[in-house]
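Every protein chain except one is present and positioned as in the full complex.
Read from first to last, the chains carry the letters A and B; within each, the first residue is number 1.
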Amino acid sequence: MQNLARAITRLNREIGKWASLGVLAIFVLLLADVVMRYLVGQPTIWTAELATLIFGVYAIIGGGYLMAERGHVSVDIIYGSFSRKRKALIDIITWPLFLLFVGTLLWQGYDLASEAIADMERSNSTWKAPLWPTKSLIPVAAALLLLQGMVRLWSDVRVLMGLENDDAVFGTQAVDEPHHPEKPGEIQE
Amino acid sequence: EPEVTWRVQSHWPKASSSFDDSLQVLADQLLERTDGRFKLELYGAGEFAKGPDIYNLVRKGVVPMGTISPSYIQDKAQAAGFLYGIPGTFRESWEVQHAAKNLGLEDLVNEELVEDGVLLMSEKAYPTEMVVSKPITSAADFEGLKIRSSGTMLDYLKAAGAAPQYIPGSELYQSLSSGVVDGAHWGAAIGAKSMSLWEAAKYHVKPALGFTIDAFIVNVDALEDLPPDLRAALLDLMEIRFFQRSSEYMHKEAIALAAGMDENGVEVIELPEEVLTVMGQASKDIMATEAAKGPLAEKAAGIYQTLMSDLGYN
Partner (left out) sequence: MSVELLTLLFFGSLILFVLLGTPLAFVLGGVSVVFLYYEMGPLGFYLLASKMWETMQSPTLMAVPLFVFMAILLEKSGVANDLYDMMHQWWGGLRGGLAIGTVLICVIFAAMSGISGAAVVTMGTIALPKMLERGYDKKLALGAINAGGGWGILIPPSILMVLYSLLTEVSVGRLFAAGVGPGILLFVLVSIYIGVRCWIQPEMGPALPKEERGDWGKKIASLKAVILPVLIVAIVLGAIFGGFATPTEAAAIGVFGAMFATFVNRQLSWGVIHDAAISTLKLTALVMWILFAAHAFSTAYTALGAHGLIQNLMGYIPGGKWGALAFMLFVLFLFGMVLDPVGIMLITLPVFLPIISAAGFDPIWFGILFIIMMEVGYMTPPFGFNLFYLKGVAPPGVTMGDIYASVVPYVLVTLLGLFLIILIPNIALYLPNLFYGR
């Protein structure tokens, strides 16, 4: 079982590493748009649309990676002062909310994607870009996030049981208390 | 208390004039006709969905009714491109109305849509006209002109020698006023006014590049579940409103253009003959491409060709 968790965490981290390059693709495509319009005098029709499609994937696919890195932002006013165990307990109690959101997204995203694939759906622009590849990644992104969320749930249960969790298996772990700088302005880097 | 309340997801922004004149009027009249038994609850673009996704919402029955541009459903119905309009073909609004309702374009689209669970009813016909920031007096002026465009119109303008490109609506004003593009079309006069395009581009170009249609779509199951008198009231009203709204729209176009000339110093210019000639060829090519989509598309092309030849357009 631990190997499965390790595989999921590792998969999400690998995906994050590669997906991060998407910003370079968007950058190059948009810059190409400007260059083609002014230096070549022949505006391209597909660059901006392709950039948008890449952006869509880029924006969702990092959800699981962010979960593995404990990066989804939350309000730590009260939560932040809790011990690791109490954090884990609260997380387990609120986990159904996560499941509702991501599970529904997986289910409905699957519907959305399978219809797009069945129709070989294309955009109504003149380029007629295929939309099904991007749409198919909605359930994929949801699944990646859901899997990482299950790993997190398991790690929270283990915390309650007093077990130590390996970062490489369970992703980044909560700390006991946030670091409070002694003097104003003193920040750990 | 209304007996039936339907959510209607529009593709126009709420509080815009097209939303009020097209949808609010329909809702008010429907309520009156049914003695308050059938109420439409109207939602502006983006509240549940906007653009092409409205079709899926209606098809699945998330909302029973919506409005769309037929350009959203070109993948779902072969004849949709013809209902949306082939640039450079018809020259008057009545011709489009006639082709859609009396000659059977709408029926051709519905042949495929109804199977998919959706019924389409044309809402209005209206022109597409371009505004540009510098006058066009020759084919050379038109050559390489950077025009913000979308859909089939983009192919059309490109074939005629311009350099069209797509820019999202939210960045259109900025792009036109700074010179990223030299021209754009957003509907015709009413659209140009609503998007403030005339502030940045003073020349309003005639003739219209083409005519297009907006449409109501209704979920077939929801329609069948209605009591017969309510169903009849809705269908009749949509049919009547199409003709009323199409003529009213042309009137409002004229008012909008006059206001633009008055308030923004807009100047109406005519496309030079040589540009129109090139556009004529481009239009034929687009028609041929659309017709090749299948037997229903071919029938739709036949409707166009018959009417145009009767009008002496070829």
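Quick note on the criterion: a contact is a pair of C-beta atoms (placed from the backbone, for glycine too) under 8 Å apart; a residue touches a chain by one contact, two chains touch by 3 or more.
For clarity, every value in this text was computed on a predicted model and none was experimentally measured.
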item	value
Touch criterion as defined above, residue of A:Leu11, A:Leu30 or A:Ala143 at the omitted chain	A:Leu30
Where the missing chain touches subunit A, by residue	16-17, 19-24, 26-27, 30-31, 33-34, 38, 48, 51-53, 55-63, 65-66, 69, 71-80, 82, 87, 90-91, 93-94, 96-98, 100-102, 104-105, 107-109, 111-112, 134-135, 138, 178-181, 184-189
Chain not shown, touching residues in subunit B	13-17, 43-44, 46-51, 53, 56-57, 60-62, 167-171, 173-175, 177-180, 193-196, 199-200
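As a convention for this text, only the chains that are shown with their structure count from here on.
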item	value
Approximate Å spacing (C-alpha centroids) for the pair subunit A, subunit B	38
List of subunit B residues in touch with subunit A within their complex	52, 56, 71-72, 74-76, 144, 146, 150-152, 154-155, 163-167, 180
Touching residues on subunit A, where the partner in the complex is subunit B	37, 41-45, 48-49, 112, 115, 119, 121-122, 124-126
